[in-house]
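Yeah, one chain of the complex is gone here, protein chain that is, but the others are all in their spots.
What follows is chain A.
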Amino acid sequence: MPVEHDEDHFEGRLGHALHDAGDRFDTDRTALAAAGQQRGRRLRLRRRATVLGGAAGIVLVGVGGALLVPWGGTPAPRTSPSSVAGQPSGTPSPSGTPVTGRQLIETLEGLLPEGKVSEQRARGAENPLLPPYVHVVHDDGEGPGAVGVSLDRVEPGSDRARAAVDCPDQALVPHDSCVSTRLPDGSLLKLFQGYEYPDRRVDTKMWSADLVTPTGQHVSASEWNAAAEKDAPVSRSEPPLTTAQLKELVTARAWRGYVDSLPEDPGKPTPTATPSTPEEPTVEAVLATLVPLLPKDAEVVEKGGDYTYVVVDDGKGRSLVQINVQHGMGDIAGELFGPDSETLEDGTRVTERKSGGDKGVAGAAMWTVDTLRPDGFRILVSAFNSGTQHDAPTRGTPALTMRQLREIALSPQWDQYR
């Protein structure tokens, strides 16, 4: 049968074929629906504290037992609110005494700039399944804005830890600004300025700061330019705290002590003492780091969606640049770095290779700089004299020199993924 090139016919047949294939997949819908609902309930419990505002089941301030039962311990008197009120920066609750809602409110109020605070809501850490949060409406005279902080514990280096501090893809979550940095103490901090509704049907701004410390304490602060995150009119042009103030709020030491006071989730294994291998960064994150490191004259004409490459063109033809960011490669250092490799002052090993690629393409040139930090963190970057690995060369040499590849591979920018 001749190959049909008519676009409409092919699209029609593709539609039929998809329906034929799709319709044959079947599953137990009732079970799947029930599992989805179950997951929804769990998600709801884990949701950002402020999202819970208005929902049923919130522990209201001032309401609440006189006694707390520390996890696995005996009943103990509730920490006196005055012990916190006297210290605006808050006192870490001793590990084993879960933080109370009142402590969270007083800590937040103490950390906020001058202004009127109302509609305080909070939940302490009494229940291991419900993460603590605090939520207030702050008005500095420019109009009310909701501010919330939630706390939880994440496994350092895990997918969840990474997701908390990774900037979202602009194509999926449109935002005005997002910066993810590593602080001197090793914590990762994401400062995000976006919108409550990604489609901007209402222009409620949502700014947030997320901190994940090396031991897995996760502090998340969010604020809105409305008195509630949803279903409240925009009340001011921007949320009440500047990004710098938001950073100060989220990095306040008091929160970390409170995270430490969280009872262990009895259903979850405790984080292991040995550091786990960090998650590999996303393609988007790697490319977002790579592109600014490329030479100015190399215009990016194509970006990888499923793996980490770009195609650049400096006016002399396309050149594929591939990069790999890997962890835990220390055990094969001997195989990767021969006697001709060099070792830098900080222990990083570097080797340069020129080859004809591994696809058997005549005239292909593949230039590679391979680097391995002492902790097993490897950055491997290669450039080709073609826009792909399998096509005939489009130019004599790759668009990047060995020296440029070396600078990219050794850039401190990669340290954020270590």
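Keep this in mind: a contact is a pair of C-beta atoms (placed from the backbone, for glycine too) under 8 Å apart; a residue touches a chain by one contact, two chains touch by 3 or more; residues count from 1.
As a convention for this text, contacts and distances are computed from a predicted model.
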Among "RNA polymerase sigma24 factor", "Ferredoxin oxidoreductase", "STAS domain-containing protein" or "Urea transport system permease protein", the UniProt name of the subunit that does not appear here: "RNA polymerase sigma24 factor"
Contact partner of the left-out chain, one of A:His16, A:Arg253, A:Lys316 or A:His390: A:His16
Sole residue of A:Gly194, A:Pro281, A:Gly357 or A:Pro393 that reaches the chain not shown, by the stated touch rule: A:Pro281
Where the unshown chain meets chain A, residue by residue: 1, 3-5, 7, 9-27, 29-30, 32-44, 47, 159, 163, 169, 171-174, 198-199, 230, 279-284, 286, 305-308, 324-326
